[in-house]
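One structure is given below, represented as structure tokens, and several questions about it will come after.
The complex appears here without one of its protein chains, the remainder shown in place.
== chain A ==
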Amino acid sequence: MKHMTAFAALSAATLTATVAMAEPQAEVLHWWTSGGEAKAVAVLQKQFSDRGGVWTDMPVAGGGGDAAMSALRARVLSGNAPTAVQLKGPAIQEWYDEGVLADISDVAEAQHWDDVLPAQIAEHMKCDGHWCAAPVNVHRVNWVWANKSILEANGIEMPTTWEEFNAAADKLKAAGITPLAHGGQAWQDATIFETVVLGIGGPDFYQKALVDLDPDALTSDTMKSVFDEMRKLRGYVDDNFSGRDWNLATAMVMNGEAAFQIMGDWAKGEFLAAGKEPGVDFVCAPTPGDAGFLYNVDSFAMFKVDGKDKQDGQKLLAELIVGPSFQETFNLNKGSIPVRTDVSLDKFDDCAKKSAADMKADGAAGSLLPSMAHGMALHGAQSGAIMDVVTAHFNSDMSSDDAVKMLADAVANSM
């Protein structure tokens, strides 16, 4: 009998819980599982529950999101998609084409996203004209990080053209210092490649070659000189670079084993975590070239879900993600900059301030461009084909002529 009472009490409690279940629900699939990233997600989680929501975390670690995408595929195929999923770039539209993304335009319009987000970036968040994803942050990809004391000891200024970079690197090499810290993984080779395309060809050429995949641009002489520069850069890398992780390359700059690293601003997180200060211990500058800002924007795409509680959760999530307070705390933790242009940057470091100012200026000048190497510009199969060529060229003695031909073939083959 005693058990019966306990059981009755328990079911009553469950019942009340069910009645109170009208609260917003969200199941969020993401792969931010490392220290700073997990902290950044916890910020969102807390804000969500502060507003009365129930958050179900679905972190899938590993593989730069490969594992998470497999989990997503399985969930979508079984007709049980998560509420929100960490997705970016053209992958959002690819999923939209499969007919599984939801419409969050009412939130976006109520919150005036169009007024606060850079137009180019907002475009990635729209599917057929309506909003289907919420942007979280902006990473700038075309950064050079340098060890300040090495530069000073060798009388080197931060290079602003690739010629200056080559001159500086030759000088460092003669002095017995590894000029460029680099990890030989395909995406890292491609990261350098796209900054060279931007620096040598300029923003218009970048757009034509790596976004529109114009065959004339891909086989042009400019592209040949890009591969010539890649060959030179290969000579500035130490012998041991193959397969090295990017953060180990960053550590080389930090410890004075190498002078420069070309890497997105997540490298800054490594410097800051080691207690280094921008402008004092290390220098940040855009990669050589006149103009241009290559962005890598993380975002959450909203999937079609059933039930008002889940749809409410989706809307609340979207509102919070683009909200100014989350944008500030999240990006301070993640090392990126807010995607909103109206967030105060007082708490951010100098590199982030420079990044935000450039984003505004390049946005107005039309040179705010999606990163190819980080899946913002092209579908996976297309950027994959380009990365294959870039890494094959970088790791062999292929001539620039052959590389250009191979590039055009690979792009045509990937369609």
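In the analysis below, contacts are C-beta pairs under 8 Å (C-beta built on N, C-alpha and C of every residue); 3 or more make two chains touch, one makes a residue touch a chain; residues count from 1.
In the analysis below, contacts and distances are computed from a predicted model.
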item: Undepicted complex member, UniProt protein name, chosen from "glycine dehydrogenase (aminomethyl-transferring)", "Cysteine desulfurase", "Sugar ABC transporter permease" or "MinD superfamily P-loop ATPase"; value: "Sugar ABC transporter permease"
item: Candidates A:79, A:243 or A:275 - the one touching the absent chain; value: A:243
item: Contact partner of the left-out chain, one of A:94, A:306 or A:401; value: A:94
item: Residue among A:47, A:185, A:207 or A:371 touching the omitted chain; value: A:185
item: Chain A residues that touch the omitted chain in the full complex; value: 63-64, 66, 69-70, 73, 76-77, 91, 94-95, 98, 184-186, 239-243, 379-381, 384-385, 388, 391-396, 406, 409-410, 413-414
